[in-house]
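First comes the structure, then the notes that go with it.
Removed from the display is one protein chain of the complex; every other protein chain stays in position.
Which chain is which? They are A, B and C, in the order written, and residues in each are numbered from 1.
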Amino acid sequence: MKRAPVLLFFLGPLLWQLLTSLWPEAELTRPLPRSLTLANYAGLGGSFARAALNSLLVAAGTTALCLAAGAYAAFAIARLQFRGRSLLLGASLAISMFPPIATVSPLYLLLRAAGLRDSLAGLVLPYSTFALPLTLWLLTSYFRELPDDLFRAARVDGCTPWQAFVHVFLPLATPALATTAILVFIFSWNELLYALAFVSTPAKRTIPVAIALFAGEHLEPWGQIAAASVTATLPLALLTFLFQRRIVRGLTAGAVRE
Amino acid sequence: MPCAPPNEQTPCLPTSRETICTHHTTVRATCVLLLCAAACSRTRAPADAPLTVVFRHQPLWADPAAFQTFLARFHGENPGVQVRAETLPNGSDIAREMFVSALEGGADDFDVFAIDVIWAPEFARAGWLADLSAFFPQQGLRAQFLPAAAEAASLEGRTYAVPWFVDVGLLYYRKDLVPRAPRTYAELERFARAAMERQPGVAGFLWQGRQYEGLNCNFFEAGWGHGAPQAPEGKILLTTAAAEAGLRWLRGTLDSGLSPRSVLSSAEEETRRAFQDGRAVFLRNWPYVWAQVQAPGSPVRGKVGFAPLPTATGEPGAGALGGWLLAVNAHAPEARRRAAVRLVSYLTSHAAELELALHYSRLPARRAVYDDPRLREEAPFIAALFPLAATALPRPVTPWYALAGDDIQGELSAAVAGLRSAGEALGRAQRFVDHLEER
Amino acid sequence: MNARRQPLIMVAPAAALLCGVALLPVLAAIWISLHRSILVFQERRFLGLSNYQFLLGDERFWSALATTAWFTAVAVAAELILGLWVALLLQRGGGIFRAAILLPWAIPTAVSARLWAWLFNADYGLLHRLVPGIDWLGSPRAALHAAILVDVWKTTPFVALILLAGLQAIPEEVVKAARVDGARPFRLFLSITLPLLRPAILLALLFRTLDAFRVFDAIYVLTEGGPANSTETLSIYAFKTLMRSGDFGYGSALSVATFACVLVLGLGFLRVLGTRR
Partner (left out) sequence: MASVSLAQVSKGFAAGEALRGLSLEIRDGEFLSLVGPSGCGKSTTLNLIAGLEEPTSGTVRIGDREVNGLSPAERDVAMVFQSYALYPHKDVRGNLAFPLQIARLPRVEIDRRIGEAAEFLGISALLSRKPRELSGGQRQRVALGRALVRRPKVYLLDEPLGSLDPGLRAEMRGELKRLHRQLKATFVYVTHDQTEAMTLSDRIAVLRAGELHQLGSPREIYERPRTRFVAEFFGSPRINVLPARVLGLDGDQLAAIRPEHVEVVEQPEAKALEGTVEMVELTGAETWVTVAAAGEKLTARAPPDFAVEPGGRVWMRIPAGRVLRLPG
């Protein structure tokens, strides 16, 4: 059973955090809790729920923006002939490798000038630096895998490229769109650097920022932090278990593109 | 229109060449104008409409109930004004970051806010603090308030904030373990060694060594204790021989075993709890510790004394000035600004500071409160702290100190952790500060 | 709208977005880095390259670069080795097993850093109780490796998946043939599986190196660059300079330097990958 140590390494910390979230604050000093309590969860309060909502809105917003802008662009890159086609795909791959810090200062000034600083909408734009390249990559490779004759048939049937996309390729792309949406959602939900830099008021914080800056009165409230971590993990755990196959295909398709 | 004029401005580059960076002054000016216009329109509303002044501050006391009743009394005296208090997370660095990015974005959703003494020069220079010289002229300010506090609240001869209450670094000692308060570092070491032999396992001297602003306070105090000059006219001077000697002394307490290694990852609370559990002979900390160690059930109740910090020469050492000032948000609309000023003067009045001292054992910033008979009678500890408070020294009062704080902390932490020599660490920090100030 | 112009119109929004949030900002960052720009005091002046001169003499920059390089090298090496082992286990299937190891990758790094910070806690942390000797987050040496452990815990699943895809790309017959030739499992692994896995390994190496080099979340939340800036990476130093010291000029210079390092690494890899193909 060579899997046990691996499972212990990966799941152990998560289970320990779950236990800690039920650990009464007073007994934190003991090696093991004598009793379990839900006080930490109750103590999380509105601000944490607010952060969860913000994360949801930003992640959903980024997903919507990237699918809206990326879907037909990916179709064009995969199927149509136009100048700069490979340049665009190459640039998008390069951009996905940009370190986010490289664009923090200009984006800060840009968002500030546009009055978008310290706003959730203001986070969606920077998030597309990593989300859009991912969307383009996944959807382009999916559209390329569809049989060539399908596109020829659509053109023979009189479709303009846009009609071919709307009537034939978009309906067929629903599985790929779902995979892309999930991955973009996860990456947006997990982002920290831009959120820390651009959002200041507590009411607009996302989950990663809320957890990073979680500070109690004096001592670190480890019980509450654990509770917050568990709550932040739940939606993603659900996503992972429900769409595991999709996520794996998306990750590997995105990576191994022989 | 008394909107704070954007202060002097180095010539801006013509906008055409800057693709991304907008022309700051125009943006900020238009934004301030807009705010005032909006505000003016609002004031035309019926005069008696209740005005809500938002007071934003870090959590300053365990139980806010007493303070709420205190604010309610202000409402009583000013029926037209409602006060809503908003608290921020506790960490001082985090709170500053939040104020900076809010104010930098022109936020006007709060009016009065409590700022750390070291932020005042930076916020004033950035044009975020309303000029209160009309209501708190400099002479009055310096006469009524402790000198260091008044100094921290002013910039280039104008008043930008009003001292609320202060903190000063001081030495706590176990009266049952040492003959008297040590005056020199050598005495501190000798007394501590003797006590450690008598009571094995007890730590000699606890101070705050974690990488945060508290470490800077310990550093400056050790510097002053070794004769370092107080920052002349807002210059951050780290590379003086005395400053280096002070930092070496701090590192020395670890090498000699006088202080335990855990000091390197401790802040106020960790050291206070250790001292309160009787696990240390000496403790450097803030006045708030007194109420804790004297509380019923505290293992060291009645066995603790306090005194000025020791020095190399034996003169009473100066503690670093801490504490909070109250300022008015420059972006706040005109109507709420007048009410805000009234709230500031109410909270920094003699009666208010007395109340805060008695209820939350907070050191008043007003000199006169220390002579108040009620204070002497009900809070002798605070009254006795006047000489220390009066001689407290501010960390460098310059807009650049708050900005350079993070880098200085890093270098000091490296020195006390033994990663770099004191001289090298201070050299690197000075180089960063000079670059930042464009010297 | 004739079909000739449609492709350009279809890529326009995505291209505009990519330019607007990535390409132009990087150029703008370079432009800002040529200025003295203290945002809070609205100070702005053209400096030319003096920010970069300061950077070359800035020891904090060089130690941040060294920390980042060490972090990348050790983290990526560990992830490849552990990832390969996990990929081999994954190859035998098991949906639950795969979902379980996917979870650490799925949750935010900030959450996993906090989770590990509790395990490393110097007073009551589980690891502290199990292995009392190590002052995980206190001593500079240990703190950096604690951060590496967090990164390994979070991204090994990703590496394992890439290697799994590589394993599955190896044609069945080749392995069967080798087995028929009497190759024992270990021999088979060394002479058949590993060489055929080379493209996937190189790919994982490329992705992870560029990703690890820009690390921010794990370390910022775990140690915030402390103790004594010993775990401070380029991204963290640049972030602090921008956001805490408000020095947008020098902060941008640090960001551009980080970008340049990632660019050099990326191009270096592509040349290696390119020649191999």
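Note that contacts are C-beta pairs under 8 Å (C-beta built on N, C-alpha and C of every residue); 3 or more make two chains touch, one makes a residue touch a chain.
This one's a predicted model, so the numbers in the text were calculated from it and none came from an experiment.
In terms of the touch definition stated at the top, the absent chain reaches A within the entire complex. Among the residues A:A52, A:I101, A:V168 or A:I225, only A:V168 touches the chain that is left out of the figure. Of the candidate positions A:P31, A:G46 or A:P147, contact with the unshown chain belongs to A:P147.
On the side of chain A, the interface with the absent chain consists of residues 147, 149-150, 152-153, 155-159, 163, 167-168, 171-172, using the contact rule stated above.
Quick note on the criterion: only the chains that are shown with their structure count from here on.
A complete topology is adopted by the chain contact network, contact being made between every pair of chains. Taking A-B and A-C together, the chain pair joined by more C-beta contacts is A-C.
Put simply, the chain farthest from chain C by mean CA position is B.
One inter-chain figure worth recording: chain A and chain B are separated by 40 Å, centre to centre, where each centre is the mean of the chain's CA atoms.
With each centre defined as the average position of its C-alpha atoms, the distance from chain A to chain C rounds to 16 Å. Across the assembly, chain A contributes 106, 109-110 as residues in contact with two or more other chains. Shared contact sites, meaning residues of chain B that touch two or more other chains, fall at 20-21, 97, 100-101, 104. Residues 106, 109-110, 112-113, 117-118, 200-202, 213, 215-219 of chain A touch chain B in their complex.
In the complex of the two chains, the chain A residues touching chain C come out as 2-3, 6-7, 9-11, 13-14, 16-17, 20, 28-29, 31, 65, 68-70, 72-73, 75-77, 80-82, 88, 91-92, 94-95, 97-110, 125-126, 128-129, 132-133, 136, 160-162, 165, 186, 189-190, 192-193, 196-197, 207-209, 211-212, 214, 222, 225-226, 229, 232-233, 236-237, 239-241, 244, 247-248, 251-252, 255-256, 258. Within the complex formed with chain C, the residues of chain B that make contact are 6, 9-13, 18-21, 24-25, 28, 93, 97, 100-101, 104, 122, 125-127, 210-211, 261-262, 264-265, 399, 403-407, 410-411, 413-414, 417, 419, 428, 431-432, 435-436, 438.
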